[in-house]
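Following this message is one structure expressed as structure tokens.
Of the protein chains in this complex, all but one are displayed in their positions.
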Amino acid sequence: MADESYPEDLLYHPEHDWARIDGEEATFGITWYAQETLGEVVFFDPPEVGASVTGGESYSEVESVKAVSDVIAPLSGEVTHVNEAVSETPELINEDPYDAGWLVKVKLSSPAERDNLLDVAAYKAQLELGE
Amino acid sequence: MNRPMQRPPADASAPTPMQREPTITIFEKSHEGRRAAYLPEAGVPERPLSELIPGELLRGEAPGLPEISEPEIVRHYNRISRRNFDLDSGFYPLGSCTMKHNPKVNERVAALPGHARLHPLTPSERAQGALELMWLLQRSLVEICGLPHVSLQPSAGAHGELAGLLLTRAYHADRGEHRTKVLTPDTAHGTNPATVTMAGYEVVKVASDERGGIDVDDLRAKADDDVACLMLTNPNTLGLFDERISEIAEIVHGTGATLYYDGANLNAVMGISRPGDMGFDIVHVNLHKSFSQPHGGGGPGAGPIAVSDRIEPYLPRPQVVRGEQENGGPPMFRLDFDRPKSIGRLRGFQGNFGVFVRSYAYILSLGGDGLKEASETAVLNANYLLALMKDGRAGRYLPVAFDRLCKHEFVLSGAKAKRDLGVKTLDVAKRLLDFGFHPPTVYFPLLVDEALMVEPTETETAEMLDAFAEAVEEILAEAEEHPEVARSAPYTTPVRRLDEVAATKRPVVRQPL
Partner (left out) sequence: MTRYTSATDQDRERMLAKIGVASVEELFEDVPESVRLGRPLELPDGKPEAEVYERLSALAARNAHAEREVSFLGAGMYDHYVPAIVDSICQRSEFLTPYTPYQPEISQGGLQAMFEYQTAICELTGMPVSNASLYEGPSSVASAGYLAKLETGRRRFVVSRGLHPHSRETLETYSVGYGTEVVEVPLDEGVTDATALAETVDDETAAVFLQYPNFFGAIEDLATLAPVAKSTGAVLVVSVDAPTLGILKPPGELGADVVVGEGQPLGNRLDFGGPSFGFFAAREQYLRRMPGRIAGETTDVDGRRGFVLTLQTREQHIRREKATSNICTSQALNALAGAIYLSWLGRQGIVELGSLMAQRTAYARERLASLAGVELLHRRPVVREFALRLEAPVAAVLRRCAERGVNAGYPLGADYPEHADGLLVAITEQSSRADIDLLADTLGAAVAAEREHRAVRA
């Protein structure tokens, strides 16, 4: 399992999802906190390539043995890639939530939505408030 | 001392005999040519099967069932049965499940050939005993629930819930209304929201207040004209009686919605307070909980429903009815299919009749005062055990979630044990196995962090409750010094903690042959 961390270069959704924006494309995943709460991930049901996702809404689920968690799209767009490695080896989400454990890549339809997301300081503040 | 196990080992260094026993399936015991069944000769002129059944529909290879003799079947099942913990062997305080004693006479009467070998399509006039028994059980449940009509058809609690919501849908539809939402408290059994979706409604959660009851303000805010029903358990899954039930009923009825009673916790209030008198329209009763049907390792049960007059026209068909004979003869019982507004069937035939026999025998055995006494003792036992568990380390590490009188069960929170001892509720539960107890229900209700839900039932002795409290005390004392002991428990069970992750990632759900 990975050590707790929240990279500076990501934007965060309050439901514990992250986005790494690269021009008109972004990569999505779940945060260290999300995978820690869930426990060992045993199943990830990826969306189809070409599916559209809406910012703030669920586009998939991740499951541990005794829990299911919605995965929320931080931003809207169309899925261009899904991480097949995670479907095969879902524990990658636990081992490396920000790199090998990414979930989907999305071509953004309204990049301005990024203004709704939290930066790392704001997300960490939310986590501390919660505890 | 009543303790099933004194000072169990605190490590796995000495495997028990059962742990050393290999796990062999009945398929692995199979040897070609062995058999248990000897069937009669056909006794009629025989023809090649291919003359009777077209070749393309004939089976090529026999199914790979075991080939094994009767004594070996018996040994197999006896051997694996010993790897189960069961109610007849020990304390089973599984919250919400009412693991009360299963009377043996019930098994005897259920096995009578007049019950066991009665075909469900036997014409009514030749199944009068069975229909009368069903009718008598219906009347008993009418009186216990305080609602005038009963259908015995649903096969379990969740099936009763589905019946209840389909009845609700039919009731509203008949009045030309289309409602879309069903309210459930955040403490609800998982079956409630699952049923709501199956019945085509949207789930809206109602919050709990600081006393563990329904947050009436939240209810009021959410109870609009789109609400079809509120599903409620009272006492609720925290084991607490909702004192504001009449107010809740008034709010729900004020919107025109129905009020549904999840009867999982009826064992607290039999003969004391009736769902009908609380204002409920529809109730399901778990015959395998309050009415002593053995749980069978996960069924069978039965989930009859009792309803108010306004719901009656929609009850599932068939219904058992009693008709007076014109010639003054004894009343005749029959199945009534002519119910034009009925939601229809929920299953084949008439329901889990064998369960009805057992539960009716139970009601006959106890009578009205006995049922009340059962509820009183269940509540006495729960409050006594709760009082014991407020003392000592349990009180410190596993405080009760809502500190008030409980009914038949109570909920502790293991959050402090987790924080202060590094021992989770799961660990406490697993260590209890070494002490010879079935653990309480864990991690439910979801409202309570690290929940332990304890339901002792009326059929336990005070000494058993003392012993359970002592075991918990001992486990917590041990955890203060050596938290790793609980974290790696159990040590004495036939197998130790199992790899559920592997079982889920790469499911093996049948034996490869």
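A and B are the chain letters, set down in written order, and residue numbers restart from 1 in every chain.
By definition in this document, contacts are C-beta pairs under 8 Å (C-beta built on N, C-alpha and C of every residue); 3 or more make two chains touch, one makes a residue touch a chain.
Here the structure is a predicted model, which means the values were calculated and not measured.
*Asks:* From the list B:353, B:397 or B:468, which touches the chain that is not on show?
*Replies:* Touches the omitted chain: B:353.
*Asks:* Using the definition of touch stated at the top, determine which of B:220, B:339 or B:496 touches the missing chain.
*Replies:* In the full complex, the listed residue that touches the missing chain is B:496.
*Asks:* Against the chain that's been left off, what residues of chain A make contact? List them.
*Replies:* 43, 63-68
In this section, only the chains that are shown with their structure count from here on.
*Asks:* Chain A to chain B: how many Å between their CA centres?
*Replies:* Roughly 38 Å, centre to centre.
*Asks:* Can you list the residues on chain A that touch chain B in the complex?
*Replies:* 40, 42-43, 63, 65-66, 90
*Asks:* Using the touch rule from the top, collect the residues of chain B that touch chain A in their complex.
*Replies:* Spelled out, the residues of chain B in touch with chain A are 443, 500-501, 504-505.
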